[in-house]
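What you see is part of a larger complex, with each chain still in position.
Chains: A, B and C, in written order; residue numbering restarts at 1 for each.
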Amino acid sequence: MGKERVCLAYSGGLDTSCILAWLLEQGYDVVCFCADVGQEEDFKAAEEKALKIGALKLVVEDLRREFVDELCFRAVQCNAIFEDRYLLGTSLARPVIARAQMRVAQQEGCVAVSHGCTGKGNDQVRFELAFYAIQPSIRVIAPWRMPEFYNRFAGRNDLLDYAAKTGIPVTSTKSKPWSMDENLAHCSYEAGILEDAATSPPDDMWKMTDDPRQAPDTPADLTLKFEKGLPTSLALDGKSITNSVDLFTALNKIGKIHGVGRIDIVENRYIGLKSRGCYDSPSMTILRLAHLDLEGLVMDREVRQLRDQFVTPAYSRILYNGLYFSPEREFIEASVLESQKRVNGQVRVRLYKGMASILGRSSDTEKLYSMEESSMDSLEDFKPEETGGFIGIQSIRLKKYGLQKEEAGEKLSRA
Amino acid sequence: MGKERVCLAYSGGLDTSCILAWLLEQGYDVVCFCADVGQEEDFKAAEEKALKIGALKLVVEDLRREFVDELCFRAVQCNAIFEDRYLLGTSLARPVIARAQMRVAQQEGCVAVSHGCTGKGNDQVRFELAFYAIQPSIRVIAPWRMPEFYNRFAGRNDLLDYAAKTGIPVTSTKSKPWSMDENLAHCSYEAGILEDAATSPPDDMWKMTDDPRQAPDTPADLTLKFEKGLPTSLALDGKSITNSVDLFTALNKIGKIHGVGRIDIVENRYIGLKSRGCYDSPSMTILRLAHLDLEGLVMDREVRQLRDQFVTPAYSRILYNGLYFSPEREFIEASVLESQKRVNGQVRVRLYKGMASILGRSSDTEKLYSMEESSMDSLEDFKPEETGGFIGIQSIRLKKYGLQKEEAGEKLSRA
Amino acid sequence: MGKERVCLAYSGGLDTSCILAWLLEQGYDVVCFCADVGQEEDFKAAEEKALKIGALKLVVEDLRREFVDELCFRAVQCNAIFEDRYLLGTSLARPVIARAQMRVAQQEGCVAVSHGCTGKGNDQVRFELAFYAIQPSIRVIAPWRMPEFYNRFAGRNDLLDYAAKTGIPVTSTKSKPWSMDENLAHCSYEAGILEDAATSPPDDMWKMTDDPRQAPDTPADLTLKFEKGLPTSLALDGKSITNSVDLFTALNKIGKIHGVGRIDIVENRYIGLKSRGCYDSPSMTILRLAHLDLEGLVMDREVRQLRDQFVTPAYSRILYNGLYFSPEREFIEASVLESQKRVNGQVRVRLYKGMASILGRSSDTEKLYSMEESSMDSLEDFKPEETGGFIGIQSIRLKKYGLQKEEAGEKLSRA
């Protein structure tokens, strides 16, 4: 009888190469899987390495379009943000990667999936909750949570020894003193020297943004068009880009030049630890700002308030915590779509020395904003007396509050 | 029998000067009131003008300390923000101004208070709701909502004619094609040419921020210290500033130089109109960012989430809508204070070409963040197996979701 | 040139009869409108009276089906409730009535609509906000807010005098010492002797519920079936009712006999006053309870929590405040529908002496609840060790809290 097959998320690095060797050692056949979510990576080299170590094959899937269309643009559409600043780059990639890995696992007849995530991070949770939702019967092998593995490979040297012993090729490149994860939405930096939250990250760390201090002295101005809250075209340097992946990539490129989208925070991981993370996400930063600005012009106030207080935080938390494949994400996403029916228009954005800012906005179809009506000078269709009544009615409750305070001897007029 | 007295919020400009003359014409004695909330203003000249027109007196009150301590710092403490971007500068000043005006009205035996706010704006609401809460029996005279006034003074020329007729001195300075409101927290710009939401504001409009493109090529780095979420010291250029007003003013100054704190939005007024506003608020921008960052380091995740979803939006909306003197503000403010008990530490901030960014943060007293614990490499006090259990339990619900989907023929693994 | 036409919401009572005469006196032609929302009313007599006073005609529209289908069942579907207890009977009827009145106004070429609501209540707001949304250009004549009307008719005797003078037939029936509003969803009682919030309403006040103390000693048991959260059949006394209006009416009838659905509260009106209201709403009470119970069986926990905190209160407040025709109602309603996709099943309910209670529930199609899985005794598909991991991870944050407390000298173990 044949061996059981495992589908391993493989990066070509030391960790997953050792896991691959170890899985083989445990008696599994291994199909390696690599997701192309826009990161800089030599898939050919990874394949050679995997095969050399003993994998049956390495399957690469180009997920860029579904990543941008289904995740990144949806996040823009609801202004997703975690703890006020993190634009969720890693969280956005996980669902498409997990889904593709499960597809490969199913096509290849694997009984289990495996990954190289550590036991303290968010990613293990994001991947595995996705795996279990997609195929509840799947088995997950998470070596970094298995005592027989993590005790054996307690430090980097143990991995190097094992690599030497099992013939895993080790690149001589000195590893960076932090770990990175890159995709179209961002590059993340954490661990290592970044763990000292008081210290600034080194200037040469950032990969997707140039140093704002080295950015051009001339700003770049661009125009983004949205339909139903989704970016549909980018006008830049006289060109217009409408293909979603191209638009996203072009924004990353111009954003990089102008150093836009760096973020450095201490965040709260799902498993209850705080961790420091640095992220650069040019495209997401620019798109979110422009989208937010357009909503001011075209979205109803009350819909916006309800959306802001419930939909945006819920969607962001769901994504961060790895609950994309869940009833609550479906539920919230329906609200996102409903809220965006009239978010149509364009926004002009300036990029300059690390910052994106708004130059102006307009909409051909939406008319909630009216120059005439908002004008303080015009009384057309407006009876100022009505505001008096409005205030009068609003004050009924507050007068009672004032009387109550007075009675209680708490003077509201005190200095 | 003597005339009834009115306390008028007086700025010395054409509008409130005409209102002053008109109130006198209606048979009132008028006490003028001027609040010093840090705006650039010649109170001496205003007094002379008011007396010349016929006011009994002009009372100036220096409200800068209470403005900064009670309003601005409280807003920082809860990260107050309206519609994701506006830092509420005008809204913050209104409560202290209204309270002081009512104090003056009461001291001077006035039966009514009056102001020059237009009938379409937020400020009339903010002032009057405050007046009514502070003294429920007060009478409010809002000329711009009274047909006998607004019909008579339908345009600027009518005001100029009236000024000529009643001997109101008119300064020859050409008025700007927008209206402004300035205080320590910000300067706001709206109306006039800004009503075209698609057009960028002119470069020479901004008063509290220099043009980022003209800002120094060398960043300014500073350190802000917080205790219980309140700014307690600013270290800048080797000096340490602890006095709240001085700290706030110094931040405004350095922020101005580096062009930090500009914002340009279309917002939703309380009375249901959309309007375009531009604001520059250096201090508030820097303080809010630093405070937010420190919270990442020292605040419990769940407290933060509850605060983010409940306290911050409620407090911001309450302020924007002019409901400072209300039971709900008291209620929410108690939550703000409770949430900040452990928000102690310092944050290093960089200002550069229009942007404020974080360099690092630390706390001597708070220990929720631990380098050791957050480290991916350390397994001290951490059993990775437990995360497996955590994921397993979380997946119970999601596996049912997956089965439900499968049964319904909606494959989660599809591309 | 012809007279301007007004469409008046006409009940046949003294108030609206006087308003009718007064409108004629003001020089309008008047089309009277009567909505049939299930209240006990002699439309024939009302028509005769209206014509006698001088109306052009009286149009009656049967709105029962749209009332039940579009409003009552939607409210059940999202468990709508105001301030924890009021089931919104009046608020639910207003949108369908206002819509129908505007239809009639448009068909009859009216330039204005009119109603007999008082100036302190919620109904004027509900009607008029609906009117303005449906036809922004419409004119509203609200006599009870017009000084020339309310000063002239300061008390009931003024109305009676006017009726005598203008030949309005007055029925001799002594009016009740409270005011009522009836429709299929409830009968409301307020004002008059009910204004003393400490006093119990008289036993003979309630119209849609018999006194629980006189109710049968034998309970009535019934079964309600829901599809996508909407009631689709009622099984009672061996009969099955599926027509929505019939189902609703049958529930009202059996609920009346058993005295189910009385509520007596002090509530907060939209205009800022508190008022005491009594309501009996048998059908709504029973349906809401059954729906709520079914959701326990079939709804995902997280969807439920988001719905509970976000959708239900928002929808309830929107309805209460008369904002049915609004972007926010559309937005929220989309969420309601999304949340109910799997709310399928049946619930057995017992009515007895004023109370509805649950006997049991089941679903043929939904499987989130599983006897086997929830059983404490079965470990099939369940690894108890995982709960240990779950608890361990959850405790990471709490252990830090405990250490913090200890350090601060606040012992958590104190009595």
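Note that a contact is a pair of C-beta atoms (placed from the backbone, for glycine too) under 8 Å apart; a residue touches a chain by one contact, two chains touch by 3 or more.
Note that this is a predicted model, so its numbers are computed, not measured.
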Number of identical chains forming the whole complex, with 3 shown: 4
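Keep in mind that, in the parts below, only the chains that are shown with their structure count from here on.
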Chain copies touching (chain B, chain C) - same or different residues, decided at half shared: same
For chain A paired with chain B, centre-to-centre distance based on mean C-alpha positions, whole Å: 30
Separation of mean Cα positions, chain C and chain A [Å, integer]: 42
Centre-of-Cα separation between chain C and chain B, whole angstrom: 40
Chain C, residues touching no fewer than two other chains: 300, 302, 393-394, 397
Chain C to chain A touching residues, read off their complex: 271-273, 300, 302-303, 306-307, 309-310, 314, 323, 326-328, 330-332, 334-335, 338-339, 393-394, 396-397
Partner chain C, residues of chain B touching it in the complex: 300-302, 342, 367-368, 383, 385-390, 392-394, 397, 400-401, 403-404
Residue ranges of chain A touching chain B (in the complex, touch as defined): 66, 79, 83-85, 99-100, 102-103, 106, 118-121, 124-125, 128-129, 132-136, 142, 144-147, 150, 155, 179, 190-191, 195-200, 212-213, 217, 219, 262, 264-268, 271-276, 292-293, 296-297, 301, 304-305, 308-310, 313, 317, 323, 325-327, 348, 352-355, 357-362, 368-371, 373-377, 379, 382, 384-385, 387-388, 390-391, 394-395, 397-403, 405, 412-415
